[in-house]
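Missing here: one protein chain of the complex. Every other protein chain is in place.
Labels for the chains are A, B and C, by order of writing; each one numbers its residues from 1.
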Amino acid sequence: MHLPLLNIIDTVRQLGWGGAFELLRNGIVLGSVYALIALGYTMVYGILKLLNFAHGDIYMVGAFLGYGVLSILGGPLAPTIAMVPLILLMFLGGMLGSGVLGVVVERFAYRPLRNAPRIAPLISALGVSFFLANSALLLTHGERFNYAMYQLGGDPNTGLPGPLNQPAFSVAGRPVTVVQVLVVSTSIALMIALTLLVSRTRLGKAMRATSYDREAASMMGIDTDRVIASTFFIGSVLAGAAGVMFGLYIGETYYLMGFLAGLKAFTAAVVGGIGSIPGAMVGGLLIGVTEAYAAGYVGGQWSDVAVFGILILFMLLRPSGLFGAKTIQKV
Amino acid sequence: MKKLSIVAMLGVLAVLATAATGASSATNALQAPTGSAGLANALVTCGTTRTIGIAYPATGPAASIGQQQFRWAQFFQTRWNKAHPKDKVKFVQGDTKLPDTAAALAVAHQFASNSSILGLVGPAGSQEVQDTVAVFKSAGLAVVSGSATRVLLTRSVGGDQRETPAGYFFRTVPNDGQQGDRVASYIASKLKKKRVYIIDDQESYSQGLADQVESNLKAKSGYTVGRDHVAQTVSDFSSVITRIPSNTQIVYIPWQLPPKAQLFYTQLRAAGKTATVFGSDGTFAPGTFTGAGSYVSAFPVDFNSKEIKAYRAAHGGQDEAFGLPTYSAAIVNAMAIMKACKNGTASRAEVRTNVKNIKVPKAASLLGFPVQFLSKNKGKQQGPGDMGGTADFAIFKIGAGGKYTRVG
Amino acid sequence: MTALLELEGVSKSFGGLRVIDGLDLAVNEREIVSVIGPNGAGKTTLFNLITGLYHPDAGQIRLEGRNLVGLAPHRITKLGIARTFQTLRLFLNMTVKENVMAAQYGRTKAGPFRSIVRTPGMRREEREIHQRAEEKLAFFGKRLMGYRWDQPAYSLSYANRRRLEIARAMAAEPRILLLDEPAAGMNPVETHEITELIAKLRDDGGYTILVIEHDMHVVEGISDRVTALDHGVKIAEGSFEQVATDPKVIEAYLGIGAAEEEADADAAPA
Partner (left out) sequence: MSEPERPAAPNASDAAGRPKIGVDEWVASAEERHERSRGLGGLVSRGWEGSPAEAKLIVFVALASTLPFWMNEGELFSYGLYTLLYALLALGLNIVVGFAGLLDLGYVAFYGFGAYGYALFSSNHYGLHWQAEASIPLIVLGTAAVGLILGLASRRLLGDYLAIVTLFFAQAFVAFVNNSNPKVAGEGLTGGPNGIPGVDPLNFFGFKLHSTKQYYFFLLIVFSLAAVGLYFLNNSRTGRAWRALREDPLAAEAMSIPVNRLKILAFMFGAGTAGLTGTIFAAIQTGVVAGNFDVALLITIYAIVILGGLGSIAGVLFGAIVINVSTQFLAPSNDHPELKRWLFYGAILLIAAKIRPWSRTAAVFVGTAAFGFVVHAIASGISSDWTNGTVVDAGSAASAIRNWVIVPSGHTGFQTWAYIVLVAAIVVTSQLKGWWRMAALIPTLYWVAVVWENVLVQQSAVTALILFGVLLIALMQARPQGLLGTARVEIV
């Protein structure tokens, strides 16, 4: 008879500091992917008060687009062009494609509902999600494409690490690989770029104005439709980047991948305080790290339950999220 | 007034209900709401094209394997119809959306009521079979599945009753018990490794296999057997891998999806762990699961046969075996129907009796063994509806270049 | 005689900003008291404190000697204080009559199970709710009668929405009505009507009324007593004339030194 708690303590001891670091590393890498998706969620929510359930599927499309670029330009064993431009092109393809898709989705599914009850665009978003996910199913026959088929990450046969899986440096004897550094640094760079865009540029100002009061903003001469379209574009670009990053890091792309990632990102956005950009980043990391520790210490099957349980507790204790403004109710 | 009209309405409703449904005759055996019983013995004019229902997960989380199954069925259809222009078959598809068995049940009722359907391929999942077999039974249809491997579907184990009525469920795939025994004994007597770590992917198939191997190995002395579970949706295994003790010799992953096995393999190696990966028939897919040094248990399929080469040419993609038993299930149905149609008409009852006695030779089944069903228990694991004979698993080793070689 | 509603040393601050500072206030039975003061003086906060939407940092609020501090808003309403909102918070998608009926929740008893099986007691109560709602609406003459009952509240004009808010507050059967700017946004004719109505509420309805109002004509027309607030502090109290001519009040409204420059303080600020 083993008490679960004793089991956990055993595991913690067994894994030691090295294991603890490894789990932290795993969590941060995965969490920065969640954070990028969460940013799109939170931006759209901030400006339209809409939970864009199709956002996860845009991430999925981004991952497929990255795969498409890879399979066209990279030969199975030796890429036909050098690795750095190849990865750049993958990002470019994934991000631009997703961005355009985001704008098209907004144009067709949300803009006609601008003045409808709040719940209508929600259903429309579900419709878009159904459409995108199942279109991908139709086109891919549900097959899972693997970035690792191409020798970026490693040799699929021998498992020997490729250029991306070489250790960049190590902590406590545990390696941090090139791709992990790439993922984290790319997402940090994108977040900084986004923060600068929102705080420093004209567009950013217009976005903030629109999210504060759409009607007033449009009276002040801001073309709110364009601002909203730009928001969708930027959010989707970030999701596309996240898709390519996930592909490079994990390898797998398939048609349903957007759903769970979208759910986690949504969680991250809410935990951080929906509408808040730093909140989305911290929320994403928090989810990633919680998930990693739960899987590592408690067991793979409980990782989701642990994430949900901790977050429920968290929400109950701090209902407006980490960075959510505690608004005084105006009467 | 309001109340009165409602009461009156309910009264009328109650009368209608009894009129429509007749008196109840309580039976205890299988209790699904049914009622297509009239079709079980109804004679259908055969014509030149006969209809077979195929229930598979075309959408949902298991779509990738479901679509493989359907591609194999289509491949069968093309070949069969070319060879038998007077006894063609066509499929009516049913999307069971595994793991939501509610969809499978709706499919079952629609198939049961569709009088043109004479035979049935699928459903894919064991849970789906459990919940739908009563409907098919009442409509006289035999369930011939190519992937429902839970032992209890055909054979009572311990105190648990078998979960399908004999004579109504058949499978063209050896079951979890056979595979589990095979794998456990291979690990113990051939590989001679004592530190094993088992990870299931939290669905019926995987859990059954993992339990079987775990209990078999634990029954032997000197074995360290660890166990973990991951959801099928997970593709970042890094934290699960962190948890695997570094002196583990074998990681057994009886999973449904070959790409996941490959991901696991590369992530395990990237994390610097050297344990041997051991997969199941679900992960058997040359071209997809290519990790050198890994083992896989699967049917003794000959991938150099011209049929399999023809499949690859027709449908593209990588080799895989998950859909193969569906091909065999389709043969069983087509042959049984052809036999029943000799006199121009056929009934589901006739087809079902024929299924029981069908013999598909080794060369035609493509599985590496002939297909033919037991009528009584055999050994500890098999019962009526299983294949018996030489229908068992082989062990393959993956070598350099991802080549599969049979080793046991 | 103790006052019906008494506030003693009530204070409230938001993030360091003192919105109400040591306020004392008493409202006697069947009295109409007006609260005036410039924007941001803390008038609406005062209402929120009385009705329990905010909790005071210090001080006591008593209704007939019973302390209200810490009670949930719906409990306070049940004890006899109902209010209207400056910003209009009607149940817009419910019909006019339903708005009024909903406010009788605290005065009625039938639970969900009795409602589902429609027991005789529940149906009797339901009839009473209808009847009382119609009575309250009848108070406003033709404005809220007839076909309007079954129209959604969002279809009403602005003035009618204000009236409906009052009717809804009345339906809670309070002893004290708190009216937050009842005449805001009304034209002179409607303003005049509202002035008469408030008097009628006290005389015929028997309500005690505490009212926030900017329109000095209204304040003059109805008030038994006027209290002026500025920055959360009471700066004057007494009859309308006393308060309206108080230099501190004029200064609060028009800024420092305004009292000397603007002798003609008659112009009521909006």
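Rule of thumb we're sticking to: a residue touches a chain if its C-beta (ideal position, glycine included) is under 8 Å from a C-beta of that chain, and two chains touch if they have at least 3 such contacts.
In this text, all values refer to a predicted model and were calculated from it rather than measured experimentally.
Where does the absent chain make contact, in terms of the chains shown?
Answer for the hidden chain's contacts among shown chains: A, B, C.
Return the single residue from C:L90, C:A183, C:L197 or C:I235 that touches the missing chain.
The one listed residue touching the chain not shown is C:L90.
Taking the full complex into account, find the residue in C:A3, C:A26, C:V69 or C:A102 that is in contact with the omitted chain.
In the full complex, the listed residue that touches the missing chain is C:A102.
With respect to the chain omitted from the figure, which of B:A73, B:V89, B:L118 or B:A134 is a touching residue?
Among B:A73, B:V89, B:L118 or B:A134, only B:A134 touches the chain that is not shown.
From the list C:T2, C:N39, C:N67 or C:S155, which touches the chain that is not on show?
C:S155
Tell me which of A:L6, A:I123 or A:L196 is the one touching the absent chain.
Within the whole complex, the residue contacting the unshown chain is A:I123.
Which listed residue (B:S126, B:T154, B:Q179 or B:Q212) would be found touching the missing chain in the intact complex?
Spelled out, the listed residue whose C-beta touches the missing chain is B:S126.
Could I get the residues of chain A that touch the absent chain, sorted low to high?
With respect to the unshown chain, the touching residues of chain A are 45, 49, 51, 104, 108-109, 111-124, 126-132, 134-135, 137-139, 225, 259, 263, 266-267, 270, 274, 301-302, 304-305, 308-309, 311-312, 315-316, 319-321, 329, 331.
Using the touch rule from the top, list residues of chain C that touch the missing partner.
Interface with the chain not displayed, on the chain C side: 51, 53, 72-74, 77-78, 82-83, 85, 89-94, 98-99, 101-108, 110-112, 115-118, 122, 125-126, 129, 152, 154-155, 168-169, 171-172.
Residue-wise, where is chain B in contact with the chain that is not depicted?
2, 5-6, 9-10, 13-14, 16-17, 20-21, 24-27, 30-36, 53, 55, 58-60, 63, 92-95, 97-102, 105-107, 109-114, 116, 126-127, 130-131, 134, 150, 161, 163, 202-204, 206-208, 227, 229, 231, 316
Going forward, only the chains that are shown with their structure count from here on.
Looking across all chain pairs, point out the one with the most C-beta pairs in contact.
A-B
Which one chain sits nearest the middle, judging by mean Cα positions?
Most central by this criterion: A.
Round to the nearest whole Å and give the separation of the Cα centres of chain A and chain C.
Result: the chain centres lie 50 Å from each other.
How big is the gap, in whole Å, between where the Cα atoms of chain B centre and where those of chain C centre?
Distance between chain centres, rounded to whole Å: 71 Å.
Roughly how far is chain A from chain B, centre to centre by C-alpha average, rounded to an integer in Å?
That pair's centroid distance is 35 Å.
For chain A, write out the residues touching at least two other chains, lowest number first.
none
Can you list the chain A residues touching chain B in their complex?
Listed in rising order, the residues are 11, 14-15, 19, 22-23, 26-27, 30, 134, 137, 141-144, 146, 148, 153-154, 156-161, 165, 175, 177, 249-252, 254-257, 260, 291-293, 295-297, 299-301, 303-304.
Can you tell me which positions in chain B touch chain A when the two form their complex?
59, 61, 63-64, 66-67, 71, 199, 202, 228-231, 233-236, 238-240, 242-243, 245, 257, 259-260, 262-263, 265-272, 288, 290-292, 317, 400-402
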